[in-house]
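Apart from one protein chain that is not included, each protein chain of the complex appears where it belongs.
Showing subunit A:
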Amino acid sequence: MCDKRGDTQEWDWGSPQCRAQLDEVFFRQHDYIQARGAEHAEFWTFFERFQRFKAKKEMAGSREGKARKKGATGAADLGLPKEYDPRYRINVSVRTRDVEDRLEGSRRRTPTGPGSQEIAECRLALLHFLDFTQKQSFGKLVKLRREQRNLPIFQYRDRILDLVRNYPAVVVAGDTGCGKSTQVPQYLMSSGFSHIACTQPRRIACISLAKRVSMESLNQYGSKVGYQIRFETSRTPATKLLFLTEGLLLRQLQQDGQLSRYSVVVVDEVHERHLHCDFLLGVLRSLLSQRTDMRLVLMSATINIALFSSYFGGAPVLQVPGRLFPIQVIYQPIPPEEQASRSEKLDPRPYLRVLQGIDQRYPAEERGDLLLFLSGMAEISTILEACQTYASHTGRWIILPLHSTLSIAQQDKVFDIAPPGVRKCIISTNIAETSVTIDGVRFVADSGKVKEMSFDPKAKMQRLQEFWISRASSEQRKGRAGRTGPGVCYRLYAESDYEAFAPYPVPEIHRVALDSLVLQMKSMGLGDPRSFPFIDPPPASSIQTAITYLKQQGALDTRGELTPIGRLLSQLPVDVVIGKLLVLGSLFNLVEPVLTIAAALSVQSPFLRTAQHNPDCSTARQPLNSDLGDPFTLLNTFNAWVQVKGERGGGSRKWCRRRGLEEQRLYEMANLRRQFKELLKSHGLLEEGGQDRVSAEGRAQRRERLSERQRLHQLHREHQLQEGRRRKVLRLDEGAEGPSSGSDTDTPPSASKDQEGAANSMDIQEVKFKLRHNVSELREAACASADMSSRQTALLRLLLCRGLYPQLALPDEHNATRKDSEQVFHTRNKQGIVIHPTSVFASDPEVLHVPEHESSALGAGKEESSKHQLLAFVTLLETNRPYVSNCVRLPVLQALLLVADSVDSNADCTRLVLDGWVELGMADAEAALKPLSSALTLRAEWERLLQAQLGHAGPASTSGLGFTGPKPARRELDKLREGLVRFLLYTEVNYSLKRLTGLQAQNLYVGPQVGHSELTLPPLFPGMQSEPDPVKGGLRITNYFTYNCLCDSKDLYSECLRTFWSCPHCDLHMPFTPLERMQHEATCRPAEEQQPEEDPDTVKTAASSSLTRLYHCDVCNKSLNLTSTEILRHKRQHLA
């Protein structure tokens, strides 16, 4: 054979040149396997193995050869070759004759390159390789089908499809492991349904189910199966089955009440009874009667099935057994002496006994981890500490915490594997009950406790309280021990306790504030929320609270219909207060920072709690802190991060780690921010920007950006093709080291592992970020809001305050004499609040104190100062104490005058009561009147321009109210902005500040006065009638300001109240009552403003309407066209 070619010696299979020559034959550009592809590399690895295998076989084969062939003597009717050759077992062939011929020709001339021998060898290897890859893939298919068949639900496939075809609604009930979530949507798809929506309560489940189901339906790399969550979708026109969150399906219903894009809706995990789910069921129920072609499948654990079935008119129920291994239940109630009282820390002994018991009873070689359920984070850290001591002592455990405020990398650790002989002990909140499933758990220890959020409508406060769990939750927790094999569940309560538990958890709709729900119902035109047929209606009072609140916030009008702002708010997937903030921000030139703050306040805090006690992190964070308030710290952080991203791209990960920041949250902020921006744009509240920039951009730049995008898309695709994060083996000291341990945060002991794992996920986050956002645009916005002037920040604080109103708190008057940790605050309805330790005001409370030298003591609690401050806050949450978090500080007088719903005064306006609980006292009557008067003017203007802006707002106004006013003029806005800033920054009035007690608040008002009805003044502002207040007494000047209704009032017209005052604008000097003076101030404009040089038409009408009006004088019985000042002069004339 060698003699065919003289230079066989030179043929070296390992040499790249030789391989390249064969690549020319077999792996050309359009071939099945192409040079430089992944499979190409695999082939050559395979080739080497194959050659070795053949060589070995040949050695052995020389012996075997003799014993060969005795069989094929019979009738050869099958025509099979007599000599066995593995080649005959392969059903593929590769035709390369054309290339070979060419090669043959060229070899005659130059005797290099592969001979037919080499080509034959390579071909044979290729055939075996192809056969091998076929077997591999086919093996996967067989395994997958086998697993599908083995699921309990498989037996019910036809029955389920039958029911769905014949009934509008079907309930499929099955316990953990029966396969309903993955299989039912596939059954529907394979039987011909093609527009299937499947809702999940959790975003993460949407993604993982879509991934799993697309793989199982052999469409892993196609898009038949997709998911859609808030910022992400894999949906394409080819998508037949879509996993989405309940909230998102509701949003789609908001846009298309018929939900015409789906023919089947599957609602999974209905037994979890989330707010959105309960609401969704109600909406879908009424939709079913309209859309007879639609099918609804409810999927539930075997909990309370009858409720769902009867809600849907006796819908058929198909119950599928779960697949759980037997679980032994051991009750180990905590002895009384180890039970912690409310204030004490949890006693770890009962939990340690569980670990010890496992160590004694089960040999270390028998694998199986422990999952321990506790109620909250504080409990987790207490037990974690004790268990860690035990773990380091025995060397048999790795202790890992699991709760939602951990960083994502830390959360992921629970999926890693313990080394042999060591068990994981995962100490978790109820997050591991349903949301997170951890394989390999054999033991469960259940404290029987859960912390649940409830809502106190009176204090408008959320409360996180500890409760006993329900029997259903208890069973769910137990079930976590039996997923992979027989398990053990230790219940740290008595069997009698268990029996006393409620059967099911309280549905969310009974526990939470319903503001957003009611708003959404209104926008969907579902009528009176009180009569909506919920599956389990919430208490009427809780709906009423929501309606009242929405009216207060201006989202609903007095008849309970949506206002323009309400319509807008209903489309924002955020709290009403955050939505308000966005709308307010759009009015002024503050959109960019407001977008960022609104986004930041809507996601979990990026500041990791665990990093708080790390001095390095605190130092690194220091420059980001703002003593104006937490929203500003968040703003600074986001802006700085965007800068880092612009400069260093992927380096931002390190930057975040140094500062103890969870970068994921910052990505979420960027996404949310963008969504807000688009919403504002689509409502005409924000002008489309950036067009000029794009066209000004050079062609080269554009090309560069395009190719950059292509590259990013490529990276994104590659990532999608890769499998998820691989599980790693944990180190024994994994749990022991603090999450932010290691003074040098860049190389902590486990950094190599973390970095490697994070590097992959990191890159993809970076890629997604760049694909989604125009980084340079973001940077510009960040730059702009990074160097805001003090005037801009003042305005921003005011917007926050108005947005967050009525969520305001006052510092306790004795705070200055208290320790930093004992600063106390009060809201209108809740006393004794503390600031959450994460807030900037918790570490730096002095900025809230009234400077001592500034205040003039007028007796206890009567200190006058111009520096009183209040806090506007985002959340008030009661855990062991009521906490406020995300606070911003503002001057009390100015803030309250501008935002309070009720402003009451005495006769000379030296005493003001705001919202019935804050009393301000001013010694100087002359000085007191000024801010009140300014505030009245500013508020009127602000309101007018805001309404104009909203009236102008796009689709909402055209479809809804049908009035489209002119957009507020830039000039007017600038003037208002200037006025507000001045008012906020330069009002210098000394006043005392007092909170009213309940009793004082009761006896505040003079009450309705009889016989004073003739005392009507001309309205302070055109079109606003002042009239006696029927409840408080005094005069109602505007819808929020009531004059002279406070009890100590002197008579309105008593001459002594008139004091001489000269108007700075028109130089009028005469005695005025406070009201007359305010009236004058509201209408008298500085000379330069009276002849504004703007659009003459509008000016004329505005000037004539605002400066003069028809005045009928009762004394001389004449109707006169006068300005307010002239009216006053006229009246003085009669009095004199």
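One rule holds for everything that comes next: contacts are C-beta pairs under 8 Å (C-beta built on N, C-alpha and C of every residue); 3 or more make two chains touch, one makes a residue touch a chain; residues count from 1.
In this section, contacts and distances are computed from a predicted model.
Asker: Which name from "Urease accessory protein UreF", "Exosome component 7", "Trafficking protein particle complex subunit" or "Cysteine-rich DPF motif domain-containing protein 1" does UniProt give the chain that's left off?
Answerer: Hidden chain identified via UniProt as "Cysteine-rich DPF motif domain-containing protein 1".
Asker: Of the listed residues A:Ala238, A:Leu706 or A:Val729, which contacts the missing chain in the full complex?
Answerer: Once the missing chain is taken into account, the touching residue is A:Ala238.
Asker: Among A:Asp77, A:Glu337, A:Asp787 or A:Asp1067, which one is in touch with the chain left out?
Answerer: That would be A:Asp77, which touches the missing chain.
Asker: Just name the one of A:His30, A:His393, A:Arg559 or A:Lys819 that touches the chain not displayed here.
Answerer: That would be A:His30, which touches the missing chain.
Asker: Among the options A:Arg102, A:Lys140, A:Lys345 or A:Arg530, which residue touches the chain absent from this view?
Answerer: The one listed residue touching the chain not shown is A:Lys140.
Asker: For subunit A, which positions touch the chain that isn't shown here?
Answerer: On the side of subunit A, residues 26, 30-32, 37, 39, 68-72, 74-84, 88-96, 130, 133-134, 136-138, 140-142, 145, 215, 218-224, 238, 721 touch the unshown chain.
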